[in-house]
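Heads up, one of the protein chains got dropped from this complex, but the rest are sitting where they should.
Moving on, here comes subunit A:
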Amino acid sequence: MADRRSFLKSIAAAGTAMAGAAAAGVTGEAKAGERREAPPDAVGMLYDTTLCIGCKTCVVACHKANDLEPDTRTDDLHDAPLSLNDQTKNIIKLYKEGDRVSYMKQQCMHCVDPACVGACMIGALQKREYGIVTWDSNRCIGCRYCQVACPYNIPKFQWASAAPKIVKCELCNHRLAEGKIPACCEVCPRQAVIYGKRDELLAEAKRRIAENPGRYVDKVYGEEDGGGTQVLYISHVPFDKLGLPELGAESVPALNREIQHGIYKGFVAPAALYAALGAVMLRNRRSGKGADHE
C-alpha cells in the first residue's frame, strides 16, 4: 500500500510541475499585453512614400558611410543590390500594380521592443542610447536566432565569410557621435526620409496626414505596429503592399518574455521541481526497492 501511495504522490508531484508550466503558458498569453515604451530620447527616421523619387542616392551613401563595398553583384556594373544583404543595410524598392506606383525604403526599424534583442543569447544585439538597436561583434556567436525572430526580416548574415558578421542598419550611430545625421537622411534630395526625435517625427507624420486629406493612408506605420518602431512610415498605398507586415499592437517578444519569466522567475519553479524530484526519488529508494539503485 505504501508503495501505491508513494506512486500516486509522485505522479501528483510531477503533474503539478507540468501543470505549473502549462499555466505559465496560458497566463503568459493572457498578460502578454505588457507594453514597452520608447525611451524619452528615442530618435528615428520618417519616410514619406509620396516624396521619394527612387534615386537611390541613400543606398550609395549608406554603403559609403558604413564602409560597405558597393554591391555590383546584380549586373557586375552598377551598385544595385536587389534586397538587403550582407553588404547592404539600406535599400529602395519599387511597388507597382497597374497605375499605382510607390517606392519603399527598407532598413532596420529600430523597434521599441525588438524581437532580435529578445532573441539574442548574450546581448550582441542591444537597444542602446537613443533606442538604437546595435550589434556587437565581440558577443555574437552567429546563431542567427535574430534572423528567425525579426518580423521584418532585417538582420543579414555574411554567408560567404568564414568569420561572418550580422549586417544591419545601426542608424549611423558612429556619425551621430560626430554630430552628424544618418547618411541616408543627409543625402536625400527630396527630404523623403528625415531624421529626428521619434515623438517629433510622429507629430510631423500626423500633421502631414491631417493637412493633406486623401493623400495618405490614414495611419502612421510604426506608431503602434509590432509594439512600435522608431522608423516611421507614411504612405499613399496600403502598407502591406510595401512589404510592411500587419503585426498588431503587441510586440513580437512580449509573449515569449512573459512565458520565460513566468516559468523561470527567480529560478523558483525549477529549484522547487528539483527538490521535489530528489525527495520523491529518495523516498522511492528508501521504500525498499534496493535492487533499483544503480
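The criterion applied here is as follows: a residue touches a chain if its C-beta (ideal position, glycine included) is under 8 Å from a C-beta of that chain, and two chains touch if they have at least 3 such contacts; residues count from 1.
Rule of thumb we're sticking to: contacts and distances are computed from a predicted model.
Undergrad: Hey, which one's the missing chain according to UniProt: "Ni/Fe-hydrogenase cytochrome b subunit", "3-oxoadipate CoA-transferase", "Peptide/nickel transport system permease protein" or "Urea ABC transporter membrane protein"?
TA: Checked against "Ni/Fe-hydrogenase cytochrome b subunit", "3-oxoadipate CoA-transferase", "Peptide/nickel transport system permease protein" or "Urea ABC transporter membrane protein": the hidden chain maps to "Ni/Fe-hydrogenase cytochrome b subunit".
Undergrad: Given that one chain is not shown, which residue among A:Thr57, A:Thr134, A:Gln147 or A:Asn173 touches it?
TA: Spelled out, the listed residue whose C-beta touches the missing chain is A:Gln147.
Undergrad: Can you say which of A:Arg139, A:His174, A:Arg190 or A:Arg207 touches the chain missing from this structure?
TA: Answering carefully, the residue with contact to the hidden chain is A:Arg139.
Undergrad: Which residue from A:Lys206, A:Lys219, A:Lys241 or A:Arg257 sits in contact with the chain not drawn here?
TA: If we include the chain that is not displayed, A:Arg257 is the one touching it.
Undergrad: Write the list of subunit A residues that the hidden chain touches.
TA: Subunit A touches the chain not shown through residues 3, 6-7, 10-11, 13-14, 17-18, 21-22, 25-26, 28-29, 32, 84-85, 115, 117-123, 138-145, 147-149, 151, 153, 156-164, 243, 245, 247, 252-253, 255-257, 259-261, 263-264, 270, 273-274, 277-278, 280-282, 284-285, 287, 289, 291-294.
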